[in-house]
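Missing here is one protein chain; the remaining ones are kept as they sit in the complex.
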Amino acid sequence: MGGITGLLMALAVAGGLLAVSLKNVLHAIFGLALTLLAVAGLFAVLGSPFVATMQVLIYVGGITVAMVFAVMLSTVVQKHATESPWRRAGAAVVALGFAVGVGMVIAAAGLPDGPAPELVADAWTVRQIGTSLLGDYNVVFEVLSVVLLLAIIGAIVISRHEGEEKQS
Amino acid sequence: MSHANLAVATLLAPLIAFAVALIGFRKKHDIAAAIAILGGFVSLVGSIWLLLDPAPTAELVTAPWFQVGGFKLEFGALLDGRTLLMGAVVGLITFCILIYSLGYMKDDPGKGRFFAFLGLFEWSMLSFAYAPNLLQGFIFWELVGLASFLLIGFWYHKPSAVAAAKKAFIMTRIGDVGMFVGLILLFGDVHTLDILEIGSIFGAPGLPEGLSAGRVELLAGLLFLGVMGKSAQFPLHTWLPDAMEGPTPVSALLHSATMVAAGVFLFARFHELFMDAHGLMTLVLAIAVFTAILSSTMAMVANDMKKILAFSSISQLGFMIMGLAAGSLFAGLFHLMTHALFKALLFMTAGAYIHHYGTNDIVAIGRAGGRKMRVTTLGLFAGGFALAGVPIFAGFWSKEVILGALHHDGYMVFLVGAYIAAFMTAYYTFRMIFLVVLPNANSDAIVEEPAGAQHGDHGHAHHGPDKAPLPMRLPIGLLSIGAVIAGLPFFGDAVAGLLGRPEEAHHAEISEMILPVAIVLAGVALAWLDFGAKRAPQRGLVAWFPPLERTLKNRWYIDAFYRRTVIRLTNAFAGLMYGAETRGFDGAGDAIAHGTMKVGVGTAKSHTGRLPIFIGTAVAILAIVSLSVALF
Partner (left out) sequence: MNLESFLLLALILFSLGLYAVMSRRNMIAILIGIELMLNAASLNFMAFNRFLPVEDPTVGQIFVLFIIGLAAAEVAIALSIILIVYRQRKRIDVDDITELKG
């Protein structure tokens, strides 16, 4: 258990590093996909295979693919102006500072140490999640569906409208 | 006819006449005039009838106006001695002037409007005089001011008339502010607006319950401010001479029975209250005596006939207030009555001369042959003798009562002042008479007045027989009789009885009369030496001292002083307020708006639109906040 978790964590970090450092955006997306898969594995480790499945389906199967399509549609020639080192340095300083700061907060927070408590089998089933979603959180659920609908309509409207404008 | 119906008819007739004439017949001059005269006639009959048939006690004829909680307000008429007397005087004088205006305003393009305004004036004045409560009184007090504004500025195409109307309105308003505050305080103290009740509250011996002496002095002082404004007492007197810009009938109306009398009447109405303010009364006496002397000196050098009469009005108002302040209600109101008669008469004669010769200048009138207008000149004699206080004539008796009132109370200084004013009154009155009636070759030595250029009301002379038109001669004749007989002791006793103060009708012994008569005769004699005698220099005593003459002709430079100080200060203050408004308030608003915009523009510069910098800033702030939370 511990070994698998450590491996997944290492994979996640490695994918993240690849995603932020690779010049080629397409490669970076694959790095991202690696991280997403590793995180899905971690979700499963954390006792929620359902969410892990969703992560794989939506993120890796949907979002990553959409991004790949976008890359293919937009950057026909994989030519990128490289970022200046100053810019990277500045970003690195801010990100490091953030990491150190929040890390200190985490260290100082006095979190409970030790392994996770025993799983309560009932509480982690898909049935439980479904009941919760359509029970206590059904309003949020509905709002989210409206948001998704709007996002789809918005995406269509934005791209089509602009396209027509360009043609005219 | 019951008193109630009479009172209602008296009060409403001028209003109806005003409304009908102004709305329906403004352009049909003769119909408007006829309606106004009809209204005036109804008021005359009603007010005289009421006067001759007084009820034994004060009557109230009222209709409810509105009711707020337990507080009821009524409109209507209070019929007691003071209002009956005042109403009759107003009715009589206004009617005479309405008739007179038929002649004077014959060809004026605004004749219909003029008669309508006269109706408005009469309505306001009667409603003020008969007012049963403070609120009605104040409303109509202001309406009197409005009507006089309209009438003084009647010839609105003349800038000087407009300026004079504005001046009259603003000067009286200064007093009215004080008076209004006084009325509010008074209401707060006595919790009633009813004039009779207020009279009885203050009429009781000693001070009313719950009011300190200082409080009463304050109330009286504030109310007296209103009196000062309306009745043109120093230092608010300067509007009155300028008000001569109106047509002469207006001057006759304003300065005899209505506008200026309103102030004196207010004093008389609240006489009980004023009498409780002992300290203030001394001050009021001082003001009145000073005003009387001051305006008399100005009258001594004026050449404009209407201005002379205007100055004399101020000084006679001073006499009335002296009488009232000295404690004699009868003295003040009796002089108000006789003065209304003879001053209206004098203005009418002045108007007749002006109408005929086209000039206001007494020297010019005299040289043009003023005495040839016989009825008018007889009127001038009657009115002038009454004004000067020649024995038997009306003014003599009423002034005698005032002097007597001063005598009794032992106000020695004021008595002497009053005698001086009386002496000067006789002098300038006879100066005017002699210059009109007995001009000689020396008269053109009199220089023109610097202030207030001489101009006839009409600007052109009417040629024809040397007599005034019949509508002008009739009221002159009628009032001449009044000016001769109205002061006789018989009338005095009747008035005193009506006012409920028979003990004040002071019958002087012959020995007591010697001094006043001697003083009047001395004034007349001096005027004779200066102006009347065959080879008289006709320059006047004052002309020997050119600086003094200049000062007097410039009205002691009081107007100039006001222009320099009060008006300049007011303008400066207005400028300051304007600055505060435009630069202070508006400027602050603008500054806030501009500041916000500048801040916006300034911070917008830092918005490079670059995502990394946005996020870096956000994260940096987040890091600082979380660090400070974690570490401290």
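Structure notes:
Just so it is clear, A and B label the chains in written order, and each chain counts residues from 1 on its own.
Everything below uses one rule, namely that a residue touches a chain if its C-beta (ideal position, glycine included) is under 8 Å from a C-beta of that chain, and two chains touch if they have at least 3 such contacts.
Predicted model only: the values in this text are computed from it and were never measured.
Partners of the chain left out, restricted to shown chains and counted across the full complex, are A, B. Considering the complete assembly, chain B touches the hidden chain via residues 600-601, 603-612, 615-616, 619.
Contact between chain A and the unshown chain involves residues 1-2, 5-6, 9, 12-13, 16-17, 19-20, 25, 28-29, 31-32, 35-36, 39, 42-43, 46-48, 50-51, 54-55, 58-59, 62-63, 66-67, 69-71, 73-75, 80-81, 83, 87-88, 90-92, 94-96, 98-99, 102-103, 106-107, 111-117, 120, 123-124, 128-129, 131-133, 137, 140, 144, 147-148, 150-152, 154-156, 158-159, 162-163, 166.
Quick note on the criterion: only the chains that are shown with their structure count from here on.
Per-chain CA centroids place chain A at a distance of 93 Å from chain B. Only residues 87, 90-91, 94-95, 97-98, 101-102, 104-105, 108 of chain A touch chain B when the two sit together in their complex. Only residues 612, 616, 619-620, 622-623, 626-627, 629-631 of chain B touch chain A when the two sit together in their complex.
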